[in-house]
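The complex is shown incomplete by one protein chain, all other protein chains being positioned as in the whole.
By written order: A, B, C and D. Residues from 1 in each chain.
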Amino acid sequence: MALSLEIRGVEAGYGAVRALHGVSLDIRDTETVALLGTNGNGKSTLMKCVMGMVRPTQGSIVLGLDGAQHDLTRLSTEQIVNLGVALVPEGRRLFPKLTVQENLLLGAFRPLARGAIAKNLAFCYEAFPVLQERRRQLAGSMSGGQQQMLAIARALMSAPRLLLVDEPSVGLAPILVSSTVSKIKELKERYGLTVLMAEQNFHQAIRIADRGYIIVHGEIVFDGRSVAELEQNDLVKRYYLGT
Amino acid sequence: MSALLQVAGLAKRFGGFTALEGIALDVAPGERLGLIGPNGSGKTTLINCISGALYNDEGRIAFEGRDITRLPPFQRARLGIARSFQIPKPFRSLTVLDNLRVPLEYAARTRSAHRRAEDEAMRVLESMGLAARAHQDSAGLTQVDMRKLELARAMAAHPRLLISDEAMAGLSGAEVDEVLEILFKLNAAGITIIMIEHIMQAVMRFSQRVVCLDAGRIICEGTPEQTVANADVQRAYLGA
Amino acid sequence: MFSADLFANAVVSGLLLGGFYAAVAIGLAIVFGQLDIVNIAHPAFIIAGSYTAYIFNSTFGFDPVLVGVAAMPVFFAVGVAIYRIYYAAFERTGQESLSGLAFFFGLMFIIEVSLILVYGVDYRLVSAGYATGALSIGFVDLPGRMLVPFLVALALTGLIWLYLSRTFMGRAIQAVAQDRGALQLMGADPIRIKQWAFGIGIATAAVAGALLIIIGPVEPSVGRQYIGRAFAIVVLGGMGSIQGMLIAALLLGVVENMVATFYGPSWAPAVSFGILLLTLAFRPAGLFGR
Amino acid sequence: MRGWGFPAACAAVVVAGLAFTELADNPYYFNAAYVILQALIMAVAWNILGGFTGYVNFGSAAFFAVGAYTSIALLKAAAVPLPLLILAAALVCGLIGLGVGYLTLRLKGVYFAIATLAMGIVLETLINNWSYVGGAKGTAILTPDKHLWFDSYSEMLFMVMLLLALGSVAVSRTLSSSRLGRGLAAIRDDEVAAECSGVPTLRLKLVSTTVMGAMMGAAGAPYPYFVSYVDPLSAFNLFIAVNSIAMPMIGGTAHWAGPVVGALLVGSAQEVITVTISSELNVLLVGIMLVLFITLAPQGIVGLVRKHWKKRA
Partner (left out) sequence: MKLVRVSIALATAAFAGLAGAAEPIKIGFSMALTGALAGAGKGALIAMEIWRDDVNKKGGLLGRQVEFVYYDDATQPAKVPPIYTKLLNVDKVDLVVSSYGTNEIVPAMPIVMRSKMVFPSLFGLAANEEFKYDRYFQIMPAGPEPKLDWSRGFFELAAQQKPKPQTVAIVAADAEFALNAAAGARENAKKMGFKIVYDKTYPPATTDFTPIVRAIQATGPDIVYVGSYPPDSVGMVKAANEVGLKAKMFGGGMVGLQFAAIQKNLGPLLNNVVNYDFWVPEPTLNFPGVKEFLAKYQEAAKGKGVDPLGHYLPPFAYAYMQILGDAVQATKSLDQAKIADYFRKNTHDTVVGKVQFGKNGEWATSRVLMVQFRDVQPDNLEQFAGPGKRVVVYPKAWKSGDPVFPYKQ
């Protein structure tokens, strides 16, 4: 039971704009890795590259899974999801006109997850009681915090091994940010997940992260091998605020 | 000196979600203002309200002392408020030159001869370094050129106030410098500029004054240095 | 002229008619309402369904409804093939709005004329035992010709509703137009989902066509009469909502028959399309949009 | 076609048309040309809203029919001369177009198209129930004997149609290369960006729908004289709506010449096929041409030609 993600020299962009300039990073089994940086620096693009939604022009992304190596740059999003990688996308991307429960059930679309659907649904409702209360409500009519919970729960419904979370804090009040981040930690421990979390909120992210990278302008500018290393580094402020 | 743009008590809600609340902001003529804030803090909503793409629920907006709160966007454009869009929205079926003629003919009111509008458009394109692309279809431009076109089109409206919405996102360092240089030049020509930007270095270099939004409110206002040093701003970006 | 039994009959016959309208519109509720594909040729497929029912009814004496149900897989396959062309030519290049519309317009003519070339223009009818006679409950009559289509349409609507809300594929179909990127993240291929959904939409035309020819005679161009109505129902029903579509169809049926009974049938289309116009002008999300 | 080229070409066409009426005495050409010119005006008109502004109108036949029925109503009341009939029809249909324009405030894309479809059915029902103009059973209109200096009424109707067609092409061409046309193109490409560039989008859309309506109405005004007998079923014929969409799509919607080329090509092909193959294939032709063109050459004939020129240049 081993999982690893190895990203090497990834270049990617949209049209003529390059958003990533040779990004390399590693994630090992059961780690929580934070990808830190303010908006527009390429965090989301990297997430999309892992998911096969943006094709890197160069570099490799290799998912090691129980001894087998999968080159994600050659797989479709569906195939990547089927390997057990799930993304909680930026902006949550719920299906607003479907109910909470329908959203969750869609999360279990991948064949492997369909078998355990009852168990996973029960888990999700236990982990997020508010979702059970509102399971018949349309996803679009819920508050931002609830929507974020739903987005995470939906990703969990696919019974992933590697969970990518993109900017869970956006648009949430500080107290909700903190509880969302705590929830991710809780879930990670419970399911034995490996987590890559892109986040701007430095302090919240490193609260649950084992280590982190800082990405500025499409390049990894700092590889913090431990939380302590990140916390003590004054560079962070400089990278964040451009001073 | 009286303010060019005055925003007072502005609020905007989407359903139950409050995107902006109690926004008060004065922009002086000729000023270079940076508008920053983490993602989802309401920056784009604010400029949508100023340019008229959205109507605010509360508060008032005045431009050159005139209340424009209820004016449709095209009239605001004619009064001298121009903007560029975060995701470029060129008029894809028109050539680059004709893209500029639209604001020239509608907002800047260069109703004079056919030729003059064209010359004027060429002049703007030259100043943006886009002259060589004048007769190309705008849909085929590269990202950098598309962003320049976005600015050029805004400029062609002969604005008093230019709102630049993330004109540099995704550009390389050299390209960022290029766009910054253009903005400095415009400012030198007397145009007031509000710049929304994620690239901090650019904001810091460009702005005389920086306003930081977080969760729909203004949390800090000051010089770039003051803003960066501000605890609230740091909290907004780095979290608590 | 107003009387209780006239009123009751107008309502009941309106409901029966509305049920049939639902069968006509349900394919569009999926294809147009949920996939945003403006398949203006849908009524032409319905006519193709009528001819299928007619051919098997007149040569082998099979029941038209059963023929319609049996023909669904074939229609499904045709639908899948058409979606592939549509996808390759328009959706992939982002041309779907105007060109896609014209594409289906052309398709409509091709289907119509092909039917004319093969089967001529004479009116075609089917015979089925239940298509004559009526069931009377109190002073309300339920003509078999309308009752059977009503029941079949209700069953079809119910099944489609169950399919869309209870199966993985069904939920994916509902989701695909809302956010296809997010659907990909669920491990589903949006193109295949849409192709499947389009196939189902066309498959319903086989049944709707059988119902149409039970109700009355059919020739290749009568489908045009249902273009406006079918789209009106889908829009009134709030696009893509199956329950909304059913309510809108029943409502349209009742309104048309009320106007026909109490005011004058020649104003019925103006009233129903007037409602559509007003809805579009004042509540574009439809009467029952959610 | 800069400067004097276009007016000169128009003048040449008028002179040629006049010479044609003087030299040729075969009414077939005039009647066939009438049908093609009628389709041409409809296509040009449709394209002003559909091609330039990006709003699809399914109700072309309704505008055409209302134009024809305006003539009938006036003729029932008094012996109104043809030019006045055309003016009145343009006015009435322009007003209806103005009303349709207000729909664009709330309706975009497919919704707008469906609204125009519904409007067509409502108008048809109204005419069906208006007995003064014959109602659903239709009415016969006798062609007057007077026809200016022309040899026959069909020659005169042809000349009238030719002038109307030139007029609408001129309007469409002027629009497309003018400030207004660029405004419309901006609306088609991005309504928000257009508005923020100072384009008064609602006002321009109203102009666009009004001009479209007026042109279609004018095209319908001489129709009662042409067929002598009008009933709603044929005046609201779906084929009119189909042709006015298909012709610009085949010719190319982005350029003013697109609907002209499309109408001349498809319209002539239809006339030729009517008198040669003359069967279901006639209807099939429109369907197949439409499907082939939009799948293989979405920019239409004019688009293809321009691409070719650009490549050579």
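Everything below uses one rule, namely that a residue touches a chain if its C-beta (ideal position, glycine included) is under 8 Å from a C-beta of that chain, and two chains touch if they have at least 3 such contacts.
Since the model is a prediction, treat every value here as computed from it, not as a measurement.
> Can you list the shown chains that the omitted chain is in contact with?
C, D
> Which residue, C:I85, C:A134 or C:L162, contacts the hidden chain when the whole complex is considered?
Answer from the full complex: C:A134 touches the omitted chain.
> Specify the residue from the set D:V80, D:L98, D:A136 or D:V192 that touches the hidden chain.
Counting the whole complex, the residue in contact with the absent chain is D:A136.
> Considering the whole complex rather than only what is displayed, give the residues of chain C touching the chain that is not shown.
Spelled out for chain C, the touching residues are 1, 3, 6, 9-10, 13-14, 16-17, 20, 113, 116, 119-127, 132-134, 141, 143-146, 215-217, 219, 221-222, 225, 253, 257-258, 260-262, 264-266, 268-269.
> Which residues does chain D use to touch the chain missing from this display?
Counting only chain D, the missing chain is touched by 13, 16-17, 26-36, 38, 125, 128-129, 135-138, 140, 142-143, 152-154, 162, 223, 226-234, 237, 239, 261, 264-265, 268-269, 271-272, 274-276, 278-280, 282-283.
By our rule, only the chains that are shown with their structure count from here on.
> Select the chain at the greatest separation from chain A, using centres from the mean of Cα atoms.
Result for the farthest chain: D.
> In whole angstrom, how far does the Cα centroid of chain A sit from the Cα centroid of chain D?
Computed from C-alpha means, the inter-chain centre distance equals 56 Å.
> Distance from the CA centroid of chain A to that of chain B, rounded to the nearest Å?
Roughly 32 Å, centre to centre.
> Determine the shape of the graph in which chains are vertices and touching pairs are edges (line, ring, star, complete, other).
ring
> When you check every pair of chains, which ones turn out to touch?
A-B, A-C, B-D, C-D
> Going by the contact rule at the top, pick out the chain C residues touching chain A in the complex.
165, 168, 171-172, 174-175, 178-179, 181-189, 240, 290
> Quick check on the complex: what are the chain D residues that touch chain C?
Per the touch definition, chain D meets chain C at residues 50, 54, 56, 103, 106-107, 109-111, 113-115, 117-119, 121-122, 124-126, 128-129, 136, 238, 242, 245-246, 249, 253, 280-281, 283-284, 286-291, 294-295, 298.
> In the complex formed with chain C, which residues of chain A make contact?
The touching residues are 51, 53, 76-78, 81-82, 86-87, 89, 93-98, 102, 105-110, 114, 138, 154-155, 158.
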